[in-house]
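Missing here: one protein chain of the complex. Every other protein chain is in place.
This part shows chain A:
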Amino acid sequence: MSVRRLAPPEVQPAEFVFTPENAAWASQQIAKYPEGRQASAVIPLLWRAQAQAGGWLPQRAIEHVAGILGMNYIRVLEIATFYTMFALEPVGRFFVQLCGTTHCMVCGAHDLREALRGFVGPERTVSADGNFSWLEVECLGACCNAPMVQINDDYYEDLTPEILINLLKDLAAGRPVKPGPQQGRHAAEPAGGKLTSLTDPSLYDGSVVGAWRARFAQKD
């Protein structure tokens, strides 16, 4: 975590208004809440505003959402700066969020970070072609498939630097990519094709039932 501020004025768009479809969607969201509690819709609205603005929240979008919900600007800014899922600065067309927390770190997130640094550039900067930017984030909850990244809305898991760079190249070229584990396994099944590590037959013949208690009784 670090101090999060709005993007500098020179990159801020002059205006932000919901598209008619998004505005209609926003009124549906607001209608979910009882009278006087419209402010509860602030997170969905900000999320949609971020999607519309190209993956980040400009100042005008925050003010637009505050205007719709009748909130003070500072209240919406508090929310936008609190949740890291709201990007306050422009991001690339493909925004890579690299998990750097324990399991991914142990399984090679460092190498992925170096690969991203080499392929995209420094953290929090958009690549020259506008395609990529990346950010190291805290645990994204896919520890079984470490190391992993989130690119826009999808998880890409079981990565190596080579796989990641190829993936980014495919994305940039518009080739189809498959989200999820990238080394052949299905979901979070054990790696190597074995579906379980519990292979001892005695586990299945009933011989160990009560063994723990017996051992416990022996100790006394």
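Everything below uses one rule, namely that contacts are C-beta pairs under 8 Å (C-beta built on N, C-alpha and C of every residue); 3 or more make two chains touch, one makes a residue touch a chain; residues count from 1.
Heads up, the rule we're going with is that contacts and distances are computed from a predicted model.
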Practice task
Tell me the UniProt name of the left-out chain, picking from "NADH-quinone oxidoreductase", "ABC transporter domain-containing protein", "Molybdenum transport system permease" or "ATP-dependent endonuclease".
Solution key: "NADH-quinone oxidoreductase"
Handout entry: From A:R75, A:R117 or A:R175, residue that would touch the chain that is not displayed
Key = A:R75
Handout entry: Residue in contact with the excluded chain [from A:L6, A:C144 or A:I165]
Key = A:L6
Practice task
Pick out the residues on chain A that sit against the missing chain.
Solution key: 1-4, 6, 59, 72-75, 77-78, 81-82
